[in-house]
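The complex appears here without one of its protein chains, the remainder shown in place.
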Amino acid sequence: MTTAVINKDRMKTFEELESAVRSYSRGWPTVFTKAKGYKLWDVDNKEYIDFFAGAGALNYGHNDAKMQEKIIEYIREDGILHSLDMGTTPRKEFLETFQEVILTPRNLDYKVMFPGPTGTNSVESALKIARKVTGRDSVISFTNAFHGMTIGSLSVTGNSFKRHGAGVPLHHSVAMPFDDYVEDQDSTAYLEKFLEDSGSGVALPAAIILETVQGEGGINAARMDWLKKIESICRRWDILLIVDDVQAGCGRTGTFFSFEPAGINPDIVCLSKSIGGSGLPMAITLIKPAYDQWGPGEHNGTFRGNNLAFITAKKALSFWETEAFSKEIKQKANLLKNKIDTIIAKFPELKGEARGRGLMQGIAVHADGLAGKICAEAFDRGLIVETSGPSDEVVKFLPPLVIDEEGLTKGLAILEDSIVQVLSK
Amino acid sequence: MTTAVINKDRMKTFEELESAVRSYSRGWPTVFTKAKGYKLWDVDNKEYIDFFAGAGALNYGHNDAKMQEKIIEYIREDGILHSLDMGTTPRKEFLETFQEVILTPRNLDYKVMFPGPTGTNSVESALKIARKVTGRDSVISFTNAFHGMTIGSLSVTGNSFKRHGAGVPLHHSVAMPFDDYVEDQDSTAYLEKFLEDSGSGVALPAAIILETVQGEGGINAARMDWLKKIESICRRWDILLIVDDVQAGCGRTGTFFSFEPAGINPDIVCLSKSIGGSGLPMAITLIKPAYDQWGPGEHNGTFRGNNLAFITAKKALSFWETEAFSKEIKQKANLLKNKIDTIIAKFPELKGEARGRGLMQGIAVHADGLAGKICAEAFDRGLIVETSGPSDEVVKFLPPLVIDEEGLTKGLAILEDSIVQVLSK
Amino acid sequence: MTTAVINKDRMKTFEELESAVRSYSRGWPTVFTKAKGYKLWDVDNKEYIDFFAGAGALNYGHNDAKMQEKIIEYIREDGILHSLDMGTTPRKEFLETFQEVILTPRNLDYKVMFPGPTGTNSVESALKIARKVTGRDSVISFTNAFHGMTIGSLSVTGNSFKRHGAGVPLHHSVAMPFDDYVEDQDSTAYLEKFLEDSGSGVALPAAIILETVQGEGGINAARMDWLKKIESICRRWDILLIVDDVQAGCGRTGTFFSFEPAGINPDIVCLSKSIGGSGLPMAITLIKPAYDQWGPGEHNGTFRGNNLAFITAKKALSFWETEAFSKEIKQKANLLKNKIDTIIAKFPELKGEARGRGLMQGIAVHADGLAGKICAEAFDRGLIVETSGPSDEVVKFLPPLVIDEEGLTKGLAILEDSIVQVLSK
Partner (left out) sequence: MTTAVINKDRMKTFEELESAVRSYSRGWPTVFTKAKGYKLWDVDNKEYIDFFAGAGALNYGHNDAKMQEKIIEYIREDGILHSLDMGTTPRKEFLETFQEVILTPRNLDYKVMFPGPTGTNSVESALKIARKVTGRDSVISFTNAFHGMTIGSLSVTGNSFKRHGAGVPLHHSVAMPFDDYVEDQDSTAYLEKFLEDSGSGVALPAAIILETVQGEGGINAARMDWLKKIESICRRWDILLIVDDVQAGCGRTGTFFSFEPAGINPDIVCLSKSIGGSGLPMAITLIKPAYDQWGPGEHNGTFRGNNLAFITAKKALSFWETEAFSKEIKQKANLLKNKIDTIIAKFPELKGEARGRGLMQGIAVHADGLAGKICAEAFDRGLIVETSGPSDEVVKFLPPLVIDEEGLTKGLAILEDSIVQVLSK
């Protein structure tokens, strides 16, 4: 039997029983069984190197042994699993550890909200509280932003395919150009002019929401100066600054929060994906105490209390107790950056452009359709890597932060082989 | 130390570090540690009977031993935990079992969508696909509906406090009177007239969304005839019928789907809460194949692939392999109904009114503020029970379906004692 | 040449040069030249009796001799014609006369706003100020309401063809059942329940807007008790009551304001059509002083100062200096009512139903398509009469209020002949 036939057979259940909306199971047509660290295995025991990390949900790798131990122990002891937002020991310990390990050392003062266990829930809660606090209805977001798929989050998301999927016009949001959007034009000058001019047609917004590095939008990394400028615009006009750190946070760019190097102090921060440590669903919204003006239960949800996730989340925070982890990420980021530059130089046919920072990097391939072919080829060769960007033109590298040099090098070698193969066709 | 002081101390972490939006930890001011079946324990090892069941997420009780065993085994083997919508063994097995145990025997034909692991995600996906398929933008929902807290779901939710929390006007929805809304007036006549009359100001909607028993809205159970009438209106006008079975589904009313006794066949069904079996976050959207017109990835999300939940979800489906479980629920429901009637008769001061069906029942207490006091008193006495309804006027009984008669009787005894105590004040 | 050919030729200019949106020139395919009192003449000098009165804009008939004299004199003296909202003598005199003849004797206290010269402008201004004053965004309107064709007014209009023409979803409005909407159901009970119930999904509105007799919607006359009930609901809930008296006002129902017999006191009243007296464009919005919270120029428009219209408007108010005019209208209304009842009894094939009050009456013809045929036949026979209602099922009688008995009788005779002719086919 050919691979195609095998795969078809293997994927039959999904094709027959699951909705047409399924996506990853199309590009990676296999059934995964096991995973550890930066590796996955499928039903044929084929090994894959993971340069995808659950779209950023597995910064600490798959199945960290200490996290496994903690949750097995908890389950064995009949620890309460589901608890909405009732008090539980894991919730309490997560709150205390997050305060001690993350907030206090960074001199940050936030209340922690559990908005439901997904990134879009965190964004929806951030938008709600910003609107409530300011009494304004619109929110400024940026070109190629991705903030989630529920109607509130989708209204501040750029992608036209996803927006169109809403089935209704999306309102209360204004798209402004992200950093470096139009060549040689300063995007903050536009934004500022629109705010200054009472005839611009753009009302003073409740908030500006941004990702410091746009993941789905094409690994667009804003410059630190741009972030500072945006923060100063927020301060000048009394606009709340929301950083959606769902993908770029939890160490992805080298620091726990992606905005740390910019020295800015957002009013609201959205975290999800890797905040749970192990890939179990969890999200939090950080809100400056002055803006924590919720009524009890004004935003709620059934799965705010995922205690298994709290346990692995707490364990994951131990990575941040010293500077070591951050340093490691930066070293690996440099290795990755150098390799990307080498590849771009070596394969001019790619018309490649380096993108991103930390372990959130990519190659924008300005040769139509090539990026997708490279990722497909890489999958066959045992590397999980996907595209992003408005035209799926960016090969995106999101390895687990715990990957070692060997894994990184090996994955990049597969990638290079895949490029050679694709270009040779 | 008094209880109040102890509780204050115990809850300090939540009060200081968590957002003001927290709610259950206010009404039930303790820290829970363990849970099994229909019981919970807190840090003081105080035992509670659970008449709340994670707001319907724990129909199979806490920490079912077989489910625990399955997930521990999976974790031990480094089974892949996080997988977006990639193919995995637990996902495959859940799909197959759901088809075999639930859909096929009921002669139902649905594609299964994994919309993200929460009820509101399922509702958002249902609204999107209904709008896409019909090309219409508005959706009819009912008074006192609760469908979720993200903007799309909130737009079809009735509660004014929660709607106001949106911070923006909510559109593309029309509220119609639920069954028995205004005394002696047939709410379907009203709905039908609005649809018939081209001058009514109400456009033909993409869908009608309903709960067969409104949980948050006050345990309002629609009559089977009313449900049939709504279905026939949908058929006549080519409107999609969405049943939000997030709370009333998964056996809560005695059958797997709450709409089974009405003999209706919804176009889309939303399931969450107990679909995961164990209280781990999971949701699915069931879509008739003809309407499964999604583009790949048109709706997505990071936590669609919660493999631990798939494993316990599959295990939970074994409850439905025979008729026995359904029969048991109905027996317990009768016991509960009788006791409710007795209580209402015995305590006329409550101005009580019986509500609901199956193990989703309640007492509407038409004496201001009493319902809340009764629940508070019950908590002190070791019973977890909460209110619902637009004015929190309904004492709501949602015990785990696996509760035994002893537990049910004991819980109801505590409730009765609590009523006596409250009325004596 | 046949009439059809002549008409085609005659209408060529309109068919070739004018937009497809034209409507009356289709149903009445001729070119009108002259008009006086209740009569019109076309290019062939064919005479028509007018039972349409410019859709209510010609209550005082065509070309009142005294009005003609006044405006010719003004033009001759180079009186200022266009003046936005600058002070001019005709504006001043209109304001003073309106106060003296209309407001003061009725014990009404309103500020007069000139919102632009059309009914929809008046409605748009009413909605704006109601929203500003209350800080609420939604407005309750009624089934089969017609308030205008600009987006604000259209959002509170019921007709689905016109609403669909907006090209965008229409928001911030809730349609409630008008008086007697569903047989044997009290529509105010629904409205009240929706407002009372905090879980209804219908927010407290800024205003309730209504026509006491719905013209375009099918000559539906609300009962006085219903109007009083709506007013009391407005008072109870602190909702502004807007009466759109654009068509039913200016004496159409027998009193200057259509709501006078109900004894209600609206917060805002919209007047246009016949307020200008002669059919020249003019509109005013009456606002209780406490709610007149506009900033200068917050609503404006180029043609607020139509001085010719102010002159004829002032002249028209002289009709209201005594009770005589009102009495006359009521006498003619009785004559009309009796004749309608006779026709309905005489022609059971019509399945006729009497509608309306004052000189705003109609026959709902519950036999498909007949109403339109009757009007077409009547046109051929020299009577201008049109249909209204969601399915154009109502033959609508809006003769000029100044019509004499002879004219009324003659017109009704033509109508009866037309019915005979149509039924004989």
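Here the chain labels run A, B and C in written order, and each chain numbers its own residues starting at 1.
Rule of thumb we're sticking to: a residue touches a chain if its C-beta (ideal position, glycine included) is under 8 Å from a C-beta of that chain, and two chains touch if they have at least 3 such contacts.
Predicted, not measured: the structure shown is a model, and the values here were computed from it.
Only one of C:G165, C:G263 or C:G369 touches the chain withheld from this view, namely C:G165.
Residue C:I80 is the one among C:I80, C:A324 or C:V420 that touches the chain not shown. Here the missing chain is touched by one residue of C:K36, C:K228 or C:K410, and it is C:K36. Remark: the omitted chain is touched by one listed residue; of C:A206, C:I374 or C:V402 this is C:A206.
Within the complete assembly, residues 137-138, 141-145, 156-161, 163-164, 169, 171-175, 177, 181-182, 185-186, 189-190, 193-194, 197-203, 217-218, 389-391 of chain A touch the chain that is not shown.
Of the residues in chain B, those that touch the hidden partner chain are 168-169. Contacts to the hidden chain, counted on chain C, fall at residues 10-11, 13-14, 17-26, 28-36, 40, 43, 54-58, 62-63, 68, 71-72, 75-89, 91-92, 95-96, 98-99, 111-114, 116-121, 124-125, 127-132, 137, 148-153, 155, 161-162, 165-169, 171-172, 206, 272-273, 278-281, 285, 287, 292-303, 306, 308.
Quick note on the criterion: only the chains that are shown with their structure count from here on.
The most distant chain from chain C is A, comparing centres defined as mean Cα coordinates.
Averaged Cα coordinates give chain B a centre that lies 50 Å from the centre of chain C. In this assembly, the C-alpha centroid of chain A lies 30 Å from the C-alpha centroid of chain B. Looking at chain A, residues 168-169 sit in touch with two or more other chains.
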